[in-house]
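Our next item is subunit A:
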Amino acid sequence: MADKKIAAYICQGCGLGERLDTAQLAKIAKSEGKAAIAKQHEFLCNANGVQMIQNDIDNEGVTHVVLGACSRRAKTDAFNFQNIALMRANLREGVIWVRPDDEDNRETTQEMADDYIRMACAEAKFVDIPESSNEQGLNRTVMVVGGGVTGMTAALETAKAGYNAILVEKTGALGGMAAKLYKSIPQSAPYSTPADSGVADLIAQVNSNDRITVHLNATLNKTSGAPGRFAADIRIESGATFTEQFGAIIQASGFKPYDARKLPEFSFGKTPDVVDQLGLEALAQAANGAPIKRPSDGKEVKSVVFIQCAGQRSEKQGHLSYCSGHCCSTSIKQAMYFKQANPDTDAMVVYTDLRTPGAGGEDFYRNGQQQGITFTKGEARTVTINDGNLTVKFKDLILNEDVDMDTDLVVLATGMMPNSGVDIEATPAKLDENCKDCSNDEKSGAVAPVIQESVLNLDYRQGLDLPQLVTGFTDSHFICFPYETRRTGIYTAGPVRRPMDMLQAQDDACGAAMKAIQVIENSSKGLAAHPRVGDLSFPRFRKEGCTQCKRCTVECPFGAINEDEQGYPQFNESRCRRCGTCMGACPVRVISFANYSIDSVGQQIKAVDMPDEYSEKPRILVLACENDAYPALDMAGMNREQYSAFVRIIPVRCLGSVNTIWITDALNSGYDGIILMGCKKGDDYQCHFVKGSELAHIRMSKIDDTLTTLNLEPARVATYEVAITDMHRVPQLINDMAATVLRCGMSPFKF
Partner candidate 1 sequence: MAKKEYSFYPGCSSQKGASSSNYLKSANAMCDALEIKLNHIPDWNCCAASIGYAGGGKLPRISLSARNIALSEQAHPNQDIVATCAACWLATKEASERIDHDPQIKQEVVQVLDAANLKIKNNKPVRHMVEVLIEDFGYQALGKKVVKPLEGIKIAGYVGCQTNRPFGIAGESFENPLYLDKLVETMGAEPIKNYDKKVQCCGGALAFSEPEKSQAMIKDIITSAYDSDADMIVTPCPVCQMNVEVYQDQINKKYGTKFNMPVVYYSTLMSVAYGKSAKEAALDGQIIKAKQLEAIANK
Partner candidate 2 sequence: MSNTAKYRNDFLKEVEANVEEGEWVKMCMQCGVCAGSCPLGNAWEHTPQKIFMMIRAGKRDEVLSSDAMWMCTSCYNCIVRCPREVPITHIMHGLAHYAKRLGLVPANQPTAKFAQLFWNNLSKRGRINELTLGLGLYFMNGFVEGIKTSIKMQSLGLNMIKTGRMNVMEIFGGHSVKDTSGFHAMLQKAEEIEATRIK
């Protein structure tokens, strides 16, 4: 690319001109910042100001633009220049809006601005304009794992969008669980009666669709590659194996029913007349509209009791802690089987909370009552067998009395358990290390102790399958970005992601297909996936410097990095989310991005003008997550809250990208205090890169040694979890550190 040419533009609008000596800022940009061009403008973001900059880019060959104006979050539509690197020195939200407008503070406020210009110029010197590596290919085929309703829907929706799908099903037939249903919960108004599941139709569509290739009795032997260039060895029944190439993966591996034999209190297994919901579906399929017969003696069922939440919503060992969501509606549907075959059949549902949410749900509940299904709020205790009949013992919570009720058939509404494969974060090795945790999980009933076999068999450094939540479902951001798993280009859909009914599973499949074709398009252009969508930068490493310590491969939250046989990292660019956690992890600092590196930040830290020990002008460095902490600081400015003029703030992609060298360098170059601001970590993590904040906290917990060797007070370095709404808190944190510094005194390391 052309030689680097830096130009700095200082805005005088929004009061910057009155509050700051902009001429001095321009001077600094030129003299210290080595900017070839440094201009001031009374209103940089208006058409004329923007044109001025564009002209310099077009005619003067400017490659790096430094804007001394408002926050990088403001006026983005105006400052939208192509093919250049843009630095934003935040003089408005970050300087004049957080400082009092009076003479006493004029000097320190100006110093803030001076430094931000120095920092922006320093950054400019060390960033390049990222370009795609062209490492990845374009393959408009999606592999769908699982041939149930979710998988088939995903394949069909993908095909409908003009892409190809490979459907891999481990059994001998398509249809999955839905094929075992007599009828399904109605999916549209008036929600009054069980509906055809539509599975047969789906299967027919799949088989007749020439964009879809189906492999039955097939499993994934080995899955490798990255979005745009995945490859899988598929083993079929014969034992033969062949390889398929594809651009993205949808994991629709579905669920398995909870093993009702774990509920001896309900006599499951002791008599055929106690069934789970799938068992009842089998009976209904057999009866096919005629009155349902009782398995033990073939007599018509005159009375049936449905026990909700069997082995669910319970913290007993071996039970499921969560609610499977569909079971209330399913019981209503199944009770309708009986009522519609013979209205005189007594069908009763014993529940603690009847959960039929949404518009259709409540209609279905009401229609169930209309058809004569009775509902009893109660806690089922036991089911016992006496001379061929069943007695259900339950507590009626409304009449507040214990009841023994005789009935012909009992249906247990047991839960869904995800087929999410191997729990890679609870590998045997790990179990040995901290057995407490996993056994706690088991005690809490969060995970049922079942030996899983891998679904994807990923050839990834970090394990065979996707990371799981404590409940065993696949991990994702869940609320705002439900499809963002921790493996780029692999999207889960259906009950493997969260318990759900068929309607939701089909919606979910459609959404996953959306993400799959999207990642195919973007990866082919070298564009990053969520959340840094469109980012062209990617991690590179200096092999000669690498010590094969494997920290980058271990710590990457997205399993993007493999190791070659000598243990050197292999960055799979399109698996990478560009968070920089690897860069933060590297002890020898050989990992960098074109526009984000140890230097691009480190040099900003060094660029700050450091007053001497006796100046009474300490310097506090803030490394702030650009996703939450930095916006919070911005809004503090918008709210005109004030904080110390001694602070210098640098936004980082994620706290996970913070390399401890920045901290030690800062301390060595005389900073008096350092604050790291990241997102919430832990089970309810808010970090957009899942593990970044957590890793940063771990790394910083070890910084104390550095401090003691420098014999500085530990209080000088603090790491905080900050939320984007903390606009009142962040100034406080800064001012607290200013106070701490005052208490500890100035750092002796100012040279």
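Going forward, a contact is a pair of C-beta atoms (placed from the backbone, for glycine too) under 8 Å apart; a residue touches a chain by one contact, two chains touch by 3 or more; residues count from 1.
Selection criteria: all candidates are chains of the complex that A comes from, given by their letters.
Values in this document were obtained by computation on a predicted structure and should not be read as measured data.
**Q** Pick out the one candidate among 1 or 2 that is in contact with subunit A within this complex.
**A** 2
**Q** Please output the residues of subunit A touching candidate 2 within their complex, sorted ascending.
**A** 303, 346, 348, 354, 365-366, 369-370, 372, 374-377, 391, 396, 398-399, 403-406
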